[in-house]
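Note that this complex is displayed minus one protein chain, with the remaining chains in position.
Each chain carries a letter (A, B and C) given by its place in the written order, and its residues are counted from 1.
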Amino acid sequence: MTALFDIVFGGVFHAAVLFLVAAGLQLVFGVQKIVNLACGSFYALGAYFGISAVNWAIAAGVPPVLFLPVLILSGIVLGAIGPFIEALLRTVYDRDEAFQLLLTFALVLMFQDVLRYFWGANPQQLGDIASLYGSIQLGAVKGPAYNLLVILASIVIALGIGAFLQKTNFGRILRATAENREMALALGVNARVMYASVFTLGTILGTVGGALVVPTAAASLDMPVELVVESFAVVVIGGLGSMRGALVGALIVGLMRAAAISWYAELEMLAIYLVVIIVLVFRPAGLFGKAVE
Amino acid sequence: MKTAVGVFVLAALATLFALPSVLSAYYITLVLPAVAYAIALLGFNLLFGYTGLLSFGHALYVAVGAYGAAVLSSKLGIKSFELVLLLSGAAAVAAAIPVALLSVRYEKIFFGILTLAFGMLFHSFLFKFYDITGGDTGIRVLRPSLFGNEFKDLDKTAFLVGPFYYYCVGLLAILGFVMWRIVHSPFGLHLVASRENRRKSEYLGVRVRFFRLIAFSISAFYCAVGGAILAINTGQADPELAYWTHSGELVFMAVLGGFANFFGPLVGAFTFIFLKSELMGLTQFWRFWLGLTLIVIVVLFPRGLVGVGQDLWTRLHKR
Amino acid sequence: MNSKRRKLLQALGGTGVVAAASPYLSFPAFAQNTPIKVGIIAPKAGIAGTIGECGLRGTMFAVERINATGGIAGRKVELIVEEETNPKDSIERLRKLVLQDKVDCVQGIVSSGVSLAMGAVAEEMKALLIFWDGTTQDGVKETMANPRYVFRSTDNECEAVMASLLAIKYWKGKFKTIAGINPDYSYGRNNFAAFQALLKKFGVEHKVVADQWPKVGTTDLNSHVAALKAAKPDLIFSSLLFADLPIFMRTAHGAGLMDGGTKFVFPAAGFQHTALKKSFTPEGMIFGHNTLYFDHKDASPLQKDFVKMYVDKYKDYPHWEADRAYFAMQVFKAGVEAAQKAKNAWPGKEDIISAMEGVKVQSLGGPGHMRKDHIAEQTFYQGLTTHKNSYDFPTLGTVDTMYSDQIQKPPGADFWKWIETAQIKL
Partner (left out) sequence: MSTILETVGVGKMYGDFVALDDVSLAIAEGELVSIVGPNGAGKTTLVNVLTGLLKPTAGLVRFRGQDIAGIGPVMLARRGMARAFQLVHIFPAMTVRQTIAVAVVSQEGKGLRFFSAVDDDRGVRDRVREVASIFGLERKLETEARYLSQGEKKLLDIASAFALQPEVILLDEPTSGVSSADKHGIMRNVVDAAKKAGVKAIILVEHDMDLVAEYSTRIVALTAGKVLADRPPAAFFSDPEIVAAIVGKMVGRLAKEA
């Protein structure tokens, strides 16, 4: 029982992080129809910058309890790069998607060296922030409280995005644009502002994800290219462009991975790709995607 | 126009054949991978440029070619490079068919993501199934014989920059000619039609999915041939070859040269290899400059280097 | 090209100028105006970037000292540094160094995947190549029995063997169930297999209750730790390295994997010793520091100088890659100088190679020598962790020292047969 809890807890934690990155991917795809290969780079940037932010906070004497808000804030601050990258992507909106994909691939290459320039080749880690938050103990079950906080933060963000899309005016306009771009533009939606905002929001989801997870992990230069693959698995399973898809897809990938690691470790990543392929054979548009062809 | 292309091709081939007497051995060992990528890109661009399907997983077939050469040479003791090329190519086609069956139902970005997933599936397989594939270290690739001749008196470098180089340039010429015929054949015409307007081409009787499947298989064959050459040049087949960023490099090369033109990807392959090698020698931040180059090409010169060349040519002729 | 070289010389702290003024003219007969060119291929990015960085610092330190004391047989050393990436591109770099830059010797290489491929290429090219940390083993099987031009590091299994011996020495009879979490490549596989083979040799009855193989560079190990926790092993053997080990340590600590009496063996812990903070790294674990333990009380003056320089300059404590890199440069130097002495003229490549065979040098971590079959023998350091120090990370309480001739298979032997038959002292 305890073992099962640990396994599920580990899987959900992984899913929580994947969800944030995949949600950013979905948001941008939904509106701009661009698949952003650089989503992993934003995540890595968030992780590196988060480390610097916490180190700064330590130096400034910020109490440890506030490290989590500091991390989230550092991720949000990084959103500032969103409009600039969007301005670059704007040059290829009306082009073949090969160009869009390649432009984001170029960003992946460039970001890797930008990160190296600022933070060096060494993987960066935060001493021991996570354990400052202690452990939670429920009977025989014990786990790090920080992981639970990350899961909770992810859920709050998921609910926040849901409410934002459903309840706010901007959210409604955003959904309308995703639904029918021409119509929305004809109705006077300011495309520039809309695209820049959406892309910035997508960036923030990635950078916050990276910042949140870094106390339990490390920031390394290989992170971006590794994460892109898992995020793609999530959105393909869930269905491109669907927020619910990102959530369910992340859970499937996270739990599949945890289960594979526990019961047949050799299958770790293979299991995920197999799910991707099975889903695509039987539900080509993914679980929540709109029909494509 | 036709004669101009002919003259250009002959001049390029003559240059390639003359290079070993001009350039140092090191540069010839760089031209070799460029030739390998040029062959792979001929195939890749049948799918990308002519059929309009952007694969982000074609490194898979380059890897199949490399591992084919590795398994055949070091595990099964097959020396004949001709046999290695044929069998690796056949293996790539066999691997391509199931992937293509699933993928050609899709277009655009969905096709790209699906091929990426398959590429990574293969990468995981290479990595995890350590006992069969050698895991991260991969498998050694032994020096092959060319037309039954083992060139035992030559050391590895002399073999690579000598007979093997000429062999590969010859292979590029032959496979280039074959691809030229394919894209100008009725089959090629139908591929282009399906790229331009799928529905319309179907109403004109073009069997779009079937033709795409064939194009996919042909491209896999070419990529495997390129992969086998690369593997012999390196002496090793390793899982990195199947990683998605390697697929990204293939796309990079095609766009750099200009995928709308038959010769664009070939120009792209040569430019990319030399650009990357020079940048790596100049700065540790070569990835940044490579990425920046790609952005400049994508944003300002979407028709690639060949497009730039064509524009200059027409401008000069107008004057 | 020229500006790059200038930059490198600057990076060496202007040692070129210093060397010119120093009494290197003590080799007047052989002093040549041209420097000796040494090519270095080391990882600069990615998971192994940190290893390459530390190694490069070891090389720089060696070159500074060499150039300040007259160079190698009177000639200054000039470095040309290239990046180690995947086998394909790294071999391209090797060809550039050898064919284009015409270097006298190439050193470097950390990844066994790259070294396995590169060894064969260098041998065919007749290029003098000394690996820092690379072997030409496919798994534990040597692919190059008697190479002429390629010099390999100690076998990767050395630290596994030593850590296993210590685990048996300290804890025999105190554990029955074992689990492994090792990186998913040949290094990790061989480490765990060696551990089990040694348990068998020493008659330690055991049962493997879990074996995990996370891919190198995995940053989320929660699920792996959960699986280990579920298996409840008495002892966990882990050759995780790079950033993966601190992540594992922290995750395991947070999940309570260290709360029971579970014992831990980390043969490769020394690669990132400073990232393993005391707060999540308990005392009493077996840590391998490989061929350099920076805090050794009885360290040589050379090591003490180096560590001091390292702390002052880089605000960090070095690990063994610096020693491997320093060793490679010293072996080359010793070879050249011995050959030059014997010949009383500037030696050719073949003379240098012959002189390098069997040469003994003092490296940063301690004494070492190059075997006739071109495999290094060096001194290894491991022990149990303690918090009794002034750092924020654990160091070794007791330092066990072994020379690698006790923990490395002899020339030509099969590793598994050697384990079965060798007279190994605990």
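Side notes on the structure shown:
Please note the rule applied: a contact is a pair of C-beta atoms (placed from the backbone, for glycine too) under 8 Å apart; a residue touches a chain by one contact, two chains touch by 3 or more.
As the structure is a computational prediction, the values presented were derived from the model and not from experiment.
Within the whole complex, touches from the chain that is not shown fall on B. Within the whole complex, the absent chain has one touching residue among B:174, B:204, B:282 or B:296, and that is B:204.
Mapped onto subunit B, the interface with the missing chain covers residues 178, 181-182, 184-190, 192-193, 196-197, 199-208, 211.
Please note the rule applied: only the chains that are shown with their structure count from here on.
Least step count on the touch graph, subunit B to subunit C: 1. For the pair subunit A and subunit C, the distance between C-alpha centroids works out to 37 Å.
The distance from the centre of subunit A to the centre of subunit B, with each centre set as the mean of the Cα atoms, comes to 33 Å. Of all residues in subunit C, those touching 2 or more other chains are 44-45, 213, 215, listed in ascending order. Within subunit A, contacts with two or more other chains are made by residues 112-113, 116, 266, 268-269. Across the complex, subunit B meets subunit C through its residues 24-27, 29-30, 33, 127-128, 130, 134-138, 140, 155-157, 230, 233-236, 238, 240-241, 277, 280-282, 284, 287.
Interface residues of subunit C facing subunit B in the complex, by the touch rule stated above, are 1, 4, 44-45, 82-83, 86-89, 91-93, 95-96, 98-100, 112-113, 116-117, 120-121, 124-126, 138, 143, 184-186, 189, 213, 215-216. Against subunit A, in their complex, subunit B makes its touches with residues 48, 54, 56, 102, 105-110, 112-114, 116-118, 120-121, 124-125, 128-129, 243-245, 248, 251-252, 255, 259, 284-288, 290-292, 294-295, 298-299, 302.
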